[in-house]
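Missing here is one protein chain; the remaining ones are kept as they sit in the complex.
Up next is chain A:
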Amino acid sequence: MSERKKAPPKLEPAQQTQVVNLQRRLLLRSGLSLGALAMLGGCNLQDGDQVDKLLWSMSRWNDRVQAWLFSGQRLAQTYTATQITDPFPFNAFYAEYNVPEIDLDGYRLEVSGLVERKQPWTLQALRQLPQRSDITRLICIEGWSAIGQWGGVPLRTFLERIGADTTAKYVGFKCADRYYSYLDMPTALHPQTLLALDFGQVALPPDYGYPLRVRVPTKLGFKNPKHIVELFVSNQNPGGYWEDQGYNGFSGI
């Protein structure tokens, strides 16, 4: 823990990002080694690194098991309008007053990676694509859940329009609040996976990820990034804000 309290030297922005990533890893490591020391202290296995590595490799094993369990056809349960949770809980890695401000007129969704057509998309253009709306349950990794209605463009439709290589492994997302995350391609192509523009009967409000978020009812809440400003297709695992700190990458439900 004391390592993280040393005064940092002056660094270039790119180096700072690396340091932040390293600190995230250390966060997981120090947390895990506390438990490891408590439990394995008597077993001459006092190196938290070994336990940490084992847990990370078990998490990768769980990614594979979940990918195998996942069905691209099985739909998440849907609910009626009367079952919607009201008020719907606000949730982010920051407080409500830090929700990013976005100029809707100037907003563009950037597209990059393994796609044929990389021109940016306005909100109006996204609304002209076929839409879908589902009332589904959002399950947070913390354990709570809430039912809401999200409407928008099926991600599969969007990926087809931009000529994405759907044999690639991942679809990554970058957000206006510096959040980032990714989906595996089979989940991205699931019929209920949406680029959501609407929440209930209205356009996505700021607190719920305006102007565009991912809504994927077959994943835990943190795999539903909000305020997305860039989408890219890749064969390299793009990582994510929580994934890089130790949350399981697949996190299917």
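To be clear about the criterion, a contact is a pair of C-beta atoms (placed from the backbone, for glycine too) under 8 Å apart; a residue touches a chain by one contact, two chains touch by 3 or more; residues count from 1.
What we mean here is this: contacts and distances are computed from a predicted model.
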Undepicted complex member, UniProt protein name, chosen from "ABC transporter ATP-binding protein", "3-oxoacyl-[acyl-carrier-protein] synthase-3", "Ring-1,2-phenylacetyl-CoA epoxidase subunit PaaB" or "Thiosulfate reductase cytochrome b subunit": "Thiosulfate reductase cytochrome b subunit"
Contacting the left-out chain in the complete assembly, out of A:D49, A:E96, A:E116 or A:E142: A:E142
In chain A, positions touching the absent partner: 27-28, 30-35, 38-39, 54-56, 58-59, 61-62, 69-71, 74, 76-77, 137, 139-145, 217-218, 242, 245-248, 252-253
